[in-house]
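All protein chains but one are shown in place.
Note that the chains are named A, B, C and D in the order they appear, and that numbering of residues resets to 1 at the start of each chain.
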Amino acid sequence: MQRIGVFVCHCGTNIAATVDVKAVAEALGHEPGVVISQEYQYMCSESGQELVKNAIKEQKLTGVVICSCSPRMHENTFRKAAASAGLNPYLVEIANIREQCSWIHKDIATATEKAIILGRTAVAKVHLNTPLTSMESPVVKRALVIGGGIAGIQTALDIAEAGFDVDIVEKNPTIGGKMAQIDKTFPTLDCAACILTPKMVEASQNERITIHSFSEVADVKGFVGNFTVKIKKKARFVDETKCTGCGLCTEKCPMKKVPNEFNMGLDNRSAIYIPFAQAVPKVATIDPNYCMMMKSGKCGVCSKVCSAGAIDYKQQDTFIEQQYGAIVVATGFNPIKLDKYDEFAYNQCPDVVTSLELERLMNAAGPNGGTLLRPSDKSHPHTIVFVQCVGSRCDDEKGKPYCSKICCMYTAKHAMLIREKYPDTEVYVFYIDVRTPGKNFDEFYRRAVEQYNVHYIKGMVGKVTPKSDGKIDVQASDLLAGEQLHINADMVVLAAAIEPDKTARPLATMLTTQMDTNDFFTEAHPKLRPVESATAGIFLSGACQGPKDIPETVAQASAAAAKAIGLLCKNSITCNPCVAHSDELMCNGCSSCEKVCPYGAITYVDKEFRMPDRSTKVRRVASVNPAVCQGCGACTVACPSGAMDLSGFSNSQIMAEVDAICK
Amino acid sequence: MQKISKSRLYELFDAVAAKQDLYIPTDREEGAAEYKKYESGMKLTKELNTVRSAKDFFFPQTENLAEFRLEGKNIEVKDIREECDDFVIFGVRACDAKSFTILDKVFLCEPVDSFYKNRRDHGTVITMACTRPAETCFCKTFGIDPTVPGGDVSCFDDGENIFFLANTEKGEKFVESISAFLEDGDTDKLMEVQTRAREIMGKLPLANLSTGNFGGDKLNEYFNSDKWAELSEACIGCGTCTFVCPTCQCYDIKDFNTGHGIKRFRCWDSCMYSDFTKMAHGNPRLTQLERFRQRFMHKLVYFPANNDGEFGCVGCGRCLAKCPISMNIVKVMKALEAK
Amino acid sequence: MQVNENFEPVIVAFCCNWCSYAGADLSGTNRLNYPTNVKIIRVPCSCRVNPMFILRAFQKGADGVIICGCHPGDCHYTSGNYFTRRRITLLYSMLDFLGIERDRTRLEWVSAAEGAKFAATMQQFTEDVKALGPNRRLEDLRCRKQ
Amino acid sequence: MNKNLKEQVLRSSGVNVLKCMRCGKCSATCPSYDEMEYHPHQFVYMVEKGDIETLMKSESIYKCLTCFACVDRCPRGVEPARVVEAVRLAAVRQQGGNRLEPSDIPALLDEDLPQQAIVTAMRKYAK
Partner (left out) sequence: MQEAMIKRAKELLADGSVDRVIGWKRGEFAYDITPAVFTSAEELDRDFVCDDFTAANVSKYLVKETQKEGKVLAFLKPCDTYSFNQLVKEHRIDREKVYVIGIEGGPKLDIEKIRAKGITGILGVRNEDYTLKIETIYGTQTMPFYEAVLGKCASCKSKKHVVFDELIGEDGDVLDSNRFEMVEKLENMTAQERFDFWRDQLSKCIRCNACRNVCPACTCENCVFDNPKSGIDNKAPADSFEENMFHIIRAFHVAGRCTDCGECSRVCPQHIPLHLLNRKFIKDINELYGEYQAGADTTSRAPLTDYNKDDCEPSIVHERGVE
């Protein structure tokens, strides 16, 4: 006979204000099998947990139902409490009477009635709960960092520092990411390359770090502590181990009309190229779309000039497979395409640029060697208009609904740098809001206004019109003056919204992690677990989780590293015992379940059975590897005979819940 | 004998149905007849017999026995038995009529099955003599004369009239109640029809099938016969034969949780099913061979052993027509007899 | 058809643990009201929902059944909701084939961030079921509340 | 935009209008708000833009009581009242005449007039 204890939480007034908790406890006390039913102010508090523990011991409870907040919140708390009182933790069920009852309903009578039904449902389920024991699964002491920007580099360095091997997979020929393209950093205005490149070198020299540049993640299998990742090393047609990075090939390459992606296409590079001087690894890469040798078989200059003999036109994509205990995602961001914003004339006028393009225009390694010149006629611009929130905070399909967070600050930086270097330049910044939360950020922005006399105008630019004289008419609104302005500008800089890298979505699918509607990875908890994904063993670093500036990115990168290290430190981890299992006597061996298992957790074995008719028979039956199974339950429905069931969410438990609700 | 012209038959039905529920065999679809509660306009089937037997009237496929109400931790048992209303079944064939006496032996012996008895007490069975038997008929094997059917009232069709003959007190009461419709009739033509029907009976392909080699004393002879393996080989273990059989009377008792209480009901079970008589230790009959043997041994050996030689089959031929793999009692009898 | 104003449908919602259940929690956190008729059963993934459960709910007195899962592509288990989508599409199509009202069943993708969508979906679904009246075509008379 | 005028106003007020962050607290605190065509925050912004003449033509420059509430409460220390004063001064200088003679003042006095207003009036309107 079951002895079930019911504990109803007031959650202060969070529950008690709309649910008559006394009535709930009273009603559930009458349910069959319930031997004790109590209510208390805060069940999750020390004393609340004591109450539960004492009841388990004194009443010799066989099951516990907590009517409280969401199980996503405190299920573990109460499971631990039960375990410490000697009750199997999986004999605890939570009735969610806060998020799914008291918080959404106003009428006390109906909310109480619903709370009783939810409690009754949990009691019905707990009747059928069985004690479950967790399995231990070993942890591979190696981490994978996907993305080699500042986030990935920082995470990898921290993990390596802690003594674990870590691999970086970077899709570009070099690590460095967006930060390598940035000229100066706010709010200190130190040069990005000066602080980034030492880190890149450090990463390349750290013997615990392996950098797979020009590589992509092709497949991910496994689970926390034991991922198997297939990495595709894209053919760069240059033998990485032989190339010395001397750069002779790039000089001699006759094909020099390739848009240089590192400089945002503002100048050209050769078909064989090293993205930038401080690239890591400093290895050339052949762009097969432009290489004349690869396209027509006529050239081969690079091969001739390479004394190391590193050129290999026949190189193929290769795949490597590696086990990892933890994976950190650091796939970063990109500015959005502005094709849809006709009003800003981005596609019509070369002097309308994005902020990232401006970074390159101002950078010493950029197309103009650090002198700010108009892309169109290489003249010095005298009036520059910055437009904020281009595509950010846009509720339509052209833009992004969120604030891109970094634009206010980099625009202040750009305006300030321009005013400092070229005091004869008038700089206008059109803004909706200026958002500067961050240490020394607002002071930075005020300096731009007060010290550098940047004209900040509240209001948006409505229309940008290139004129025949090479000038640009910027039509904007000045909301404070209540007037429409026309500025005769030489350049317009658009603070384009940023979006997650396009590779993130397929990666999320492979990793079985969640994304929000904007393709940012979703963290396990927005406040309490900001650097973990909901999938165990997958951590989030940098802008792939949401817009971030460099200091924040680095902070999160280290936090993600710390979480990964915490996992890698363990020799084994406890597996979720809520996994599928097959009743071998009923299994037909038809393989339906195997086909729907995303983890390959099901295999088939030929086993000898004593049949109900007392004969012995060798039959093919399904067998679930509980360490690999993640407990989704797809197999349970694919199985026609009902042999496959899921612990913790068994057919009978769910049907008991259905019955209790419909009663 | 008293008769009614066939042209006035439905008038009679209307009158009977006005006082109590009347069931007649009617066409559900082409070639498939079933008993239905009579309503004006309904026509009698031309089929020889219904797909399902008439046993449903007294022993329905499912029947509630008791109810338990759950209130918190308390259980209240409710007796749901109540007297049923009087009803009349018209058009029962001799074989089905005989099946009632077989079912009576099971349900009306001590302890009496009150549910069955209740229905039996309130039901009046009006039979109809056969004139056009089918090739699957072998009621004669079990001593049934289909031209003189039993029941409370026997009816005979001479082509133009239906004659009524009361066999029991209940039957007399019924005939009395419809006397306004009846008139005395000449039975010459009826005798002719009867003679012709008997002649056909003699010519049926199964006319010579006999129970001579079967009976209560044949247990040892047949139980271990090596014929069972071959006979049962093709059996798919469905319950068609049992469910269309007028004499199969096995049932299971189950509880159903309605959410606000428990309904305890009984429903037909089939000895052909793998979970029939399943007990804590498992099923006593482990293979389909044993289950198959059980059904036929019961009809041909065990039942007569316990019921003064009465066989558990009436030769209606339904299983011959309906078995998905065409295995049936006739084939079994012939195979067992063959030395 | 006569609409019973006082009819309060019983609605069973199967929510996957990772997205929709969290979405339901979020609508609670944001205090977004939806009818009390909706009672949620937590399942690890929408692919755990066996057609048996849906029929069982209707048998035992539910007037509407809704399944909520992660958006396609967002499944915590990679592919669970893709299987759900096929299974449930076919099942719903079969129920429709049997003449069961289409609006009694629904499948909706609700992410952990879509608290508002969850509440709005439940509101709408409850209204749709209410408009249909009590489940009569797929009910078990024995379970009908007296 | 008149650059000389703007410089004159900035110099005579001693105010750095760039410090303004457009919060509007000055106007929110101003007792003469309803009387003014241009409000204190607009003075600051228009001066920053060099739109001084518009302000000079406005009655608003005479409606400021110089109570200094805006100066006291500005979170950035912008001192809008000084800007208003500077614009008024610019206007006075351009006009070259007084708006009021000191002898006119007694007739305008009433019971409710605060002492401070009388003193500032003396300062503002007399030569």
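The rule we apply is simple: a contact is a pair of C-beta atoms (placed from the backbone, for glycine too) under 8 Å apart; a residue touches a chain by one contact, two chains touch by 3 or more.
Note that the structure is a prediction, hence the values are computed from the model and not measured.
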| item | value |
| --- | --- |
| Displayed chains contacted by the hidden chain, counting the whole assembly | A, B, C |
| Chain C residues touching the omitted chain (full complex) | 51-52, 55-56, 58-59, 72-73, 79, 82-83, 85-102, 105-107, 137-142 |
| Contact footprint on chain B, counting only the chain that is left out | 28-32, 46, 48, 51-52, 61-62, 132-136, 200, 203-206, 230, 233-234, 236-240, 242-244, 252, 254, 256, 265, 267-270, 273-275, 320-328, 330-331, 334 |
| Chain A residues touching the omitted chain (full complex) | 583, 585-592, 595-596, 604, 617, 620, 638, 640-643, 651-652, 655 |
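FYI, only the chains that are shown with their structure count from here on.
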| item | value |
| --- | --- |
| Chain C and chain D, separation of their C-alpha mean positions in angstrom | 67 |
| Chain B and chain D: spacing of chain centres that average the CA atoms, whole Å | 112 |
| Centre-to-centre distance between chain C and chain B (centres being mean Cα positions), rounded to whole Å | 46 |
| Of all residues in chain A, the ones touching two or more other chains | 659, 662-663 |
| For the chain C and chain A complex, residues of the former touching the latter | 10, 12, 17-19, 21-22, 24-29, 31-34, 36, 39-45, 47-53, 56-57, 60-62, 70, 73-80, 83, 87, 111-113, 119, 143 |
| For the chain B and chain A complex, residues of the former touching the latter | 70, 72-73, 257, 259-260, 274, 282-283, 286-287 |
| Complex interface listing, chain A residues touching chain C | 70-72, 96, 98-101, 103-106, 110-111, 113-114, 117-118, 121, 505, 508-510, 512-517, 522, 534-535, 578, 596, 598-599, 630-634, 636-638, 646, 649, 651, 654-655, 657-659, 661-663 |
